[in-house]
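Omission of a single protein chain aside, the complex is shown with its protein chains in their original locations.
In this document, chain identifiers A, B and C correspond to the written order of the chains, with residue numbering beginning at 1 in each.
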Amino acid sequence: MTDVATIDIIGAWVGIFLTMCILSFLYGDNPFYKLGEHLFIGVSIGYIVVVQFRNNFYVKFDRDLTWWDLAPAALVAMMFVKFASKQLVWLGRFPLAFVIALYAGQSITGLVGSDLGDQIKTASRSLVVHKIDLQTAGANELSNVPGVSPAIATKLAAERKDHPFESLDDALTRPSLTDSERADLADERGVLVGTDARATAAGGRNQIDWFGVASQVLLLIALLTGLLYFYFSIAHKGAIGRVSRVGVWILMIGFGASFGYTVQGRIALAIARAQDVRGKFMSPHDAAQIHGEVAAIVSAVIIIAGIWLFGRHEKRHRAGATPPAEAS
Amino acid sequence: MTDRVHWSDRLQRFDRRWIFLIMGLAIVVPLYLPIGFPIKPRPMTKAAFNAVEELKPNDVVLVSMDLDPASTAELEPYYRAVILQLKRKNVKLAFTTLWYQAPPLVERWLRETVDVPIAPAGTPGYVGAPDRAYVRNVDYVYLGFREGKQNIMLGMGADLHHVFDGKTDDGTPLDSIPWMKTSRSLGDFKLMVLVSAGSPGAKEYVQYVQNRYNLRMVAVTTAVSTTDLAPYYQSGQLLGIVAGLSGSAEYEVLVGKPSIGVEGADVLNAGHGVVIVAIVLGNLAYFAGRRRKRKAA
Amino acid sequence: MKKTLPVAFGMLVGCYMVAEYFIPHHAVRDLSAHVLEWGGVVAASAYVIGGINLVQVTWPKIRRREPDWGFKVVLLGSALVMALVGLPWRSLYGTHEPGYLDPLPGPDLAAQKNNKAIVFVDAPDDVVLTIGPITTSTKHMLASCSQRSPLPCVFVDPGELSLKAGRSVVGYDTFEKKVNLVAGDMVTLAANPGMRWGADGRFRTWIYDHVFAPCNATMFALLAFFVASAAFRAFRARNVEAALLLGSAIIVLLAQAPIGRWITTSLPHLSDWILDILSNGSRRAIIMGAAVGAIATGLRVILGIERSHLGGDS
Partner (left out) sequence: MNRIVVLLLVTCGIARAEEIHPEIVEQAPKSTQWMIEMLFDQGFFSGRGVEPDGRHIGISWTREPAVPTPVLVLRRALPDGTDVKGRSTRVVDQGGTVLVPAFLYPSTPKEYHSAYDPSVNPLTVGTKIGEWTVVASVDGDAPDPIVDEVDPGTYLYALVPAVRGAKPDTYVGFPGDAVVTWSVSPHAAWFNRRRWFHLALIAIIAGSLFGFTWLAKRKELFVRRLAGVDAIEDAVGRSTEMGRPVLYVTGVEETQDIQTIASLLILGHVAKITAEYDTDIRVANAFPLTMVIAEEVVRQGYANAGRADAHRPENVMFITSEQFAFAAGVNGMILRERPATNIYFGRFYAESLMLAETGFLTGAVQIAGTGELTQLPFFISACDFTLLGEELFACSAYLTREPNQLALLKAGDVMKVVIAVLVVGFTVCATLAANNVYPFTRFSIEDVLP
């Protein structure tokens, strides 16, 4: 156990203060936010420049040069021509043409493979969905059954060796499963998307998961209507209009879903900031020396007082000044 | 129009900074007064877990840490959990990153999680085999960062040693490390763990190298990119996806060491609650307002 | 001439990049590697122009003392500082040894008797010492083990002993050595690991950890609040579309938090289903549509149809 260097305790406090500065943007644009903003932008630029040069020159050309290296040199030179001469500015178009064409060509082939080829491939699958057969399924397949954890999967695999499952209930209540595991499995039962729909213990003959089939059909419809919505050559009127409207609806549901996911992510960020201030990501020993919460409160007080003072100062100087813009 | 402002108008026009305040409280308070709902892994998360479990000792795994400090919130819990899992599986690890923001962060995390055991025997609240301290350039290597995004991916797919000039980040020749000597391109890695906060990241890996060299990949991603990656999970190009903070929390549970992720996931409840309330309030105000306008008209 | 040449050059490069995907021949692979590297070099050199532009934009503001000019100074200043501390200064004026071992003459009888060896440590108290199995610092050591030396010290078991001295934070050198001690041996470990400069140097890491990282993370975290206000303002069921958006959003929101499973276990299923089926279906449509548009755009560039960026008015 060693102590945190004073400079790092100071650092932690600085970090927390800046955190508060930027959070103050939520109240409105204010000098503290401006400080954080400009500091951040400046530091990021300084950081990036070093990285860029290290990785594109220092590292790459840490070898004896070849004739090949004239090509990039020429391109770079042309890019700088505009600072040297007015009538040679047009030379600057070569590096432009180069990078744009280079990356355009690259993305053409990149996209045609993954976003067209693979998506078409994935989209055109059989609409028939069979249930997962607990009797024959492999470990991975098993753990795609709702509620089946890897641990449970191995247990089931062992169980079915000794004596085959008669039914789902039999399979999911085998003695080797712990009570909590049984509870998990019980929670996941359900005829639409739950265990009963997705899995069977029948063995041999493969049963069809009808809801799965319906979903696959829906998936196909979603795709086709979506494509129709992006079809530019016809006006969205009449039947076409109605169908493409369905496309929009499904689109919107999709967006809703991704909004929901996003919210989780965003809130997670705020949570992490709070945990960080509390020193959750460092050892308790270090956290104890830094007193993050105290730092947070102190900074908050400073900033609130500061904003209030600046506000008054502003008012006194130019009467009828606009209050700090509300940022939301 | 009546003189006194109707409640719906006030609700529609009131200062959003109140919402900010409520959101702030919703995040801070539960940290001190946890709610504690149970956490159950989803199939996507389990699939990711299994892919790692299938590894054998001394398999070589590439961990690509494509993130910045901003996204640690969602990825760090998973990272710590998966590193523990990989270490107790006793596999060889190669770390790299395609994000220029990452290197100092990666260095720190390596010191905190790889150089020292995460869960030595007798760690409170930990069920599972203890892990050991990994030795740099023996049990793991840090290849460092290279600028070039997709091009670097393509390069690593063709010849990884060339991309990193045959050296690790601290200058150790890759050929001096037996298992690295034989891992010359992405195809030679048994698994790729993509700690991916955005672009370039899991999506680009799938697009640019996965289908070229058909590689085995699992990804942890920010919740927001999940819907984006889900198709690749369906098409089997990604063996598993760990979705955001809740996914990371689930993974911590699977690995058997609940920690910051689980704590954070608990706070999510309050946060989501606030957002839902905000939506409901907004709609109340909207509809009430509309009905009044109809009446007025 | 001034327009057609660049366009032709672009067409050449672009068409090559497309062809390259279909030609597995190793010669082509090698050439492509080169060409891609050039792209990187051009992009990196552009940072010089970026810097010039930055000064062009901010300097006049400072000179004319425009509002907030002080912050522009902060901006340029911090950029300069961060860039400078990124340079490997140490390699410019040579490095110094992080530490050394100095064996003391003669066995210490007391120690010898109870079969121990002694390690004296001459180091600042913020140096983290790993002496065999123990990790410690001079603060937490014995004040004295032998009259031979006033330095803080530890008793160790005889045999091979690995010594390591570093600092708890990144950005410093580390001193590492193995010694073989027999009972009664005394050795002084003098260590004062120097601070490193450059990419993994102390200053840069400090600024990264305590300025860059918190600002970066907090900027991002602001979204938690914006999301709430956006939800309040914009997610109103004005029409069917908005209502659907809202509905699925709320379902996923609930399902995403652990509370969802607490309400009903089928909620997560439902949200997964929305994600797998409805969301994926439409999403796939957009992915494909966008890909088609992107490919067409790309083709227009490499076939020289789109040339507005090169002065050709298309």
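One rule holds in what follows: a contact is a pair of C-beta atoms (placed from the backbone, for glycine too) under 8 Å apart; a residue touches a chain by one contact, two chains touch by 3 or more.
Quick caveat, the model's predicted, so the values are computed rather than measured.
With respect to the full assembly, the chain omitted from this view is in touch with A, B, C. Between the chain not shown and the residues B:228, B:250 or B:263, the one that touches is B:228.
Touch with the chain that is not drawn comes from one residue among C:13, C:151 or C:301, which is C:301. The missing chain, though absent from the display, is touched by one residue of B:150, B:210, B:248 or B:269; that residue is B:150.
In the complete complex, the hidden chain is touched by one of B:184, B:216 or B:292, namely B:184.
For the chain left out of this panel, the touching residue among A:16, A:45, A:250 or A:295 is A:45. Although one chain is not shown, part of chain B still touches it, namely residues 68, 70, 101, 149-150, 178, 181-182, 184, 187, 198-199, 214, 224-225, 227-228. The omitted chain makes contact with chain C at the following residues, 18, 21-27, 29, 39, 42-43, 46-51, 53-54, 56-57, 67-68, 215-216, 219-220, 222-223, 226-227, 229-230, 233-235, 245, 249, 283, 286-290, 292-301, 303, 305-306, 308-311, 313-314.
Seen from chain A, the chain kept out of the figure touches residues 22, 25, 29, 34, 36-37, 40-41, 43-45, 47-48, 79, 92-93, 96, 99-100, 102-104, 106-109, 111-113, 116-118, 120-121, 123-128, 220, 223-224, 227, 230-236, 251, 255-256, 258-259, 261-262, 266, 325-328.
The rule we apply is simple: only the chains that are shown with their structure count from here on.
In terms of inter-chain touching, the protein chains here all touch one another pairwise.
Work out the mean CA point of chain A and of chain B, and you get 8 Å between them. Under the contact definition stated at the top, the residues of chain C that touch 2 or more other chains are 36-37, 39-40, 44, 199, 204, 208-209, 212-214, 216-217, 219-221, 224-225, 227, 229, 231, 235, 246, 249-250, 253, 256-257, 261, 272, 275-276, 279-280, 283-284, 287. For chain B, the set of residues touching two or more other chains reads 16, 19-20, 23-24, 27, 40, 43, 70-73, 101, 103, 147-148, 223, 226-228, 231, 234, 244, 246, 268, 271-272, 275. Taken together, the chain B residues at the contact with chain A in this complex read 15-17, 19-20, 23-24, 27-28, 31, 40-41, 43, 46-47, 49-50, 53, 70-74, 76, 100-101, 103, 145-148, 150, 165, 206-208, 211-212, 222-224, 226-228, 231, 234-235, 237, 243-246, 254, 260, 263-264, 267-268, 271-272, 275. Touching chain C in their complex are the following residues of chain A: 1-5, 7-8, 11-12, 14-16, 18-19, 22-23, 25-26, 34-57, 60, 68, 71-72, 75-76, 79-80, 83, 90, 93-109, 111-113, 115-116, 119-120, 122-123, 146, 187-188, 190, 192-194, 215, 218-227, 229-230, 247-264, 266-267, 269-270, 272-273, 276, 328.
Partner chain B is touched in their complex by these residues of chain C: 29, 33, 36-37, 39-40, 44, 170, 199-200, 204-205, 208-209, 212-214, 216-217, 219-221, 224-225, 227-229, 231-233, 235-238, 246, 249-250, 253-254, 256-259, 261-262, 268, 272, 275-276, 279-280, 283-284, 287.
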